[in-house]
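Apart from one protein chain that is not included, each protein chain of the complex appears where it belongs.
A, B and C label the chains in the order they appear, each numbered from 1.
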Amino acid sequence: MIKVGVIGYGYWGPNLVRNFMEAQGSTVVSVCDQRSQRLVQLKTRYPTVKTVDNSSSLFQDPEIDAIVIATPVSSHFELAMAALQADKHVLVEKPLAANSDQATRLVEEAARRNKVLMVDHTFVYTSAVRKIRELITANALGDIYYYDAVRVNLGLFQHDVNVIWDLAIHDLSIMDYVLPSKAIAVSATGISNVPGQPENVAYITLFFEAPQIAHVHVNWLTPVKVRHTLIGGSEKMILYDDLEPSEKVKIYDKGITVSQSPEAVYEMLVSYRSGDMWAPRLDTTEALHREALHFIDCIENNKQPETDGHAGLRLVRIVEAAEKSLRGRGQLVEIE
Amino acid sequence: MIKVGVIGYGYWGPNLVRNFMEAQGSTVVSVCDQRSQRLVQLKTRYPTVKTVDNSSSLFQDPEIDAIVIATPVSSHFELAMAALQADKHVLVEKPLAANSDQATRLVEEAARRNKVLMVDHTFVYTSAVRKIRELITANALGDIYYYDAVRVNLGLFQHDVNVIWDLAIHDLSIMDYVLPSKAIAVSATGISNVPGQPENVAYITLFFEAPQIAHVHVNWLTPVKVRHTLIGGSEKMILYDDLEPSEKVKIYDKGITVSQSPEAVYEMLVSYRSGDMWAPRLDTTEALHREALHFIDCIENNKQPETDGHAGLRLVRIVEAAEKSLRGRGQLVEIE
Amino acid sequence: MIKVGVIGYGYWGPNLVRNFMEAQGSTVVSVCDQRSQRLVQLKTRYPTVKTVDNSSSLFQDPEIDAIVIATPVSSHFELAMAALQADKHVLVEKPLAANSDQATRLVEEAARRNKVLMVDHTFVYTSAVRKIRELITANALGDIYYYDAVRVNLGLFQHDVNVIWDLAIHDLSIMDYVLPSKAIAVSATGISNVPGQPENVAYITLFFEAPQIAHVHVNWLTPVKVRHTLIGGSEKMILYDDLEPSEKVKIYDKGITVSQSPEAVYEMLVSYRSGDMWAPRLDTTEALHREALHFIDCIENNKQPETDGHAGLRLVRIVEAAEKSLRGRGQLVEIE
Partner (left out) sequence: MIKVGVIGYGYWGPNLVRNFMEAQGSTVVSVCDQRSQRLVQLKTRYPTVKTVDNSSSLFQDPEIDAIVIATPVSSHFELAMAALQADKHVLVEKPLAANSDQATRLVEEAARRNKVLMVDHTFVYTSAVRKIRELITANALGDIYYYDAVRVNLGLFQHDVNVIWDLAIHDLSIMDYVLPSKAIAVSATGISNVPGQPENVAYITLFFEAPQIAHVHVNWLTPVKVRHTLIGGSEKMILYDDLEPSEKVKIYDKGITVSQSPEAVYEMLVSYRSGDMWAPRLDTTEALHREALHFIDCIENNKQPETDGHAGLRLVRIVEAAEKSLRGRGQLVEIE
């Protein structure tokens, strides 16, 4: 039984507490938050859980095996580092850290101490995203042409991080998980419509070695909610709409056929192909439940998480590059 | 009665012929196409119309007042220039010409001869787009924050022009018509997935003097059709979905309110606002019918068209800048 | 080459004329309408077609092989009978006739003279409906549980026939074509909201020998358009949405499994099954084109049409029974 301590009981924390309480193999023994009102709410739900207002008591608690961090981005590094140095396993809410130096140091510290360092890239643990990876891994789509994601709505306007750190990271984590190739450069644009506040709209193009492109559009200020991902391949194409209640992933047997014959030079080179559409049944397991079980499994069996510190670092590097490009109004920035 | 000669009876030509036949104040007297089979098809529909396989006979025909050009882009300049020099009024399918030099020379020639030069930016003549302009002109949206357009589907793969010239020009023409401010710089990215063929995916960001951004996403190779435009303002926001059968334009009384009080510095600066949604009734007039009547009106009353040569030139300049930026992988390019 | 004469050039007539002009194996030689303005419109499109204002000249014309009737329902019997008696093949717009006596006499007359009598149940010739029949015929759905159709919108308010004769007949014709079993009794309800006018809302339940039910909901006065058919079976279920641009037919591997074991008596008898969804590619042939070719084929090869007089008679009998039930406010009426 893995004993978990949770730091941060704001928006996301309650979901983490509930899942580690209910997952077989773990329980939550202690929760830390500086806001006493939040801890009162926790107590009415989970009267047996200890509540503390200082994270250091969690790190010092020998009963605790693992620390789950659900605090603002700026505190991720300090808390995760302290937890690792106290020889705890760590699960950090996305993004892993506020910059790639911090992320690198966390990855190194976890390796040095042989502790599990996992990032809460929740979407990776949804049935929809796992099905997409399964299809791409089985080469069902053929050559990947493009990956296009839109994640917009009238969402919470953040004050400390911009819309890339807040929303685009979800799409980048999905892309990182399902695409076999890694982005090498980025061109990003965006704007802040409220003076003095972070960017609330952003457009990010990612370039790859292969003739392949990816694009992420995020916006905090749209009147309608859109969660739409298109993945085009030479054989098949996917539409992943996270707002669909049941058919979230649709696979289209549509595309083009490029003629290779010499006669085709004088004719139509590209012809269209239209076939069936298919929406596979998706397992209804909650993503966070699957993620909690995976974290427990990695701890117990000394495995590397699917969304480990390296994945967290890769994403922080892309976001850093995207921010730099955005400041340069689309200027190409290579990803380390 | 304006006597019209039409050059090009391929995909779009039949729509132009039908509308100038049916519009009060005009008739089609002659149609030119080099493909005899197309002319046979025309004859079964309109046996009274003359058919020719050479455009010069149209220019020389003293009966003809106006020439309508619906041919590939590469021939626009030569045909439109010849028509103007023959003292005909001219309506050219979009884009006006293959580059801004050509477009400039057409604008100058039309001015010199006091002839109407109009570009077929069809969407400008739809009821939906006119309603959007009406709302923005009446300042119903407040400050414009962003303009975001998506135009994707498994469409015809062009061989001579890329997806920007083919599809993005529609969105750029709508934006040019509805937004009071003009774009000053562009960052574009894109890719060709078929070796040797033009780009089939493109992403274009447009920058303005004001803290305002625009973005156009076009793609020839998506499994589903999307025609989605979001326009965000400080007071209201618009969703324009051209695929909706009746409620194409929805106006949302949603947005944010930014607190100006000194206390707000220490608190939440941005609060959310959610109100009613409203979809105005739209006139069901066909866009091309409205456009044909406008062309006739401009000729008869010596007026400047809403989509005149200057508008056509502005768009060609944006497209040229976008192409240049795309080659530079997002490099910022100023628009002349 | 089958020479066709068309009676009635109102709403539907132009579609019939266009299709018999363009179908290989037929041509339209003569069109009759009492409204001279309609004939003028025809002439601008098809100058070679003869126009007459009296149907008798069509019947007497020895050049004409087949008569296509697209007039109000009340005239169907008289015109179709006259055409048959003039030894012409006949295609009548739905419904075949205004009552079952008339329909029976037409069926008998066609048999006596060995002429093709076909009813224009257009939806039977759509790719969607043919795919549904193909699936049901191959027993892909298992036992049919229910057939539920909704056809509502702010449509043309008819003055001579009610919404059952106008709209429900479309659904009844589809059902007649795709279901192997025939309805034996009907219970219908409805209302007229405009005093002195025919019913504008109707609900029709159909009973079968098997434990199977069908229902049709039609309404001329709804603010949105719905064309939605659900067909439930023990193995699979179909959603047919005629307003979907491409995925009109969706097949769901969903349903229930009924336990037969004795233990199940004390437990859950019915368990749920959820699987993939699949939308087959549909041929894009226009229904009326397919129908025209079928009519020609039946004439040339002396075949029985898929929507022959017997089918037309069956539907008229159902509609008559439904109307009688509606007057009795749901009273059960057996179908002859």
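In this text, a residue touches a chain if its C-beta (ideal position, glycine included) is under 8 Å from a C-beta of that chain, and two chains touch if they have at least 3 such contacts.
Given the structure is predicted, the values throughout are model-derived calculations rather than measurements.
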Checklist entry - Which of C:Q197, C:T285 or C:N302 sits in contact with the chain that's absent? => result C:Q197
Checklist entry - Which of C:V52, C:L230 or C:I335 sits in contact with the chain that's absent? => result C:L230
Checklist outcome for this item: Among listed residues B:M1, B:V40, B:A111 or B:A279, the absent chain is touched only by B:A279
Checklist outcome for this item: Touch with the missing chain holds, among C:Q34, C:T222 or C:S246, for C:T222
Checklist outcome for this item: Against the hidden chain, chain B presents residues 247, 253, 274-281
Next on the checklist: Even though one chain is hidden, which residues of chain C still touch it in the full complex?
Outcome noted: 143, 145-146, 148, 150, 152, 154, 157, 159, 185, 187-195, 197, 201, 203, 205, 207, 211-213, 215, 217, 219, 221-224, 230, 232, 234, 237-239, 250, 252, 254-256, 258, 269-270, 272, 274, 277, 325, 328-332
Item to check | Sites on chain A contacted by the missing partner chain, in the whole complex | outcome: 45, 47-48, 225, 243, 245
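Everything below uses one rule, namely that only the chains that are shown with their structure count from here on.
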Checklist entry - Which one of the chains is farthest from chain A, going by Cα centres? => result C
Checklist entry - Where the CA atoms of chain B average out and where those of chain C average out, how many Å apart are those spots? => result 42
Item to check | Centre distance in Å when chain A and chain C are each reduced to the mean of their C-alpha atoms | outcome: 52
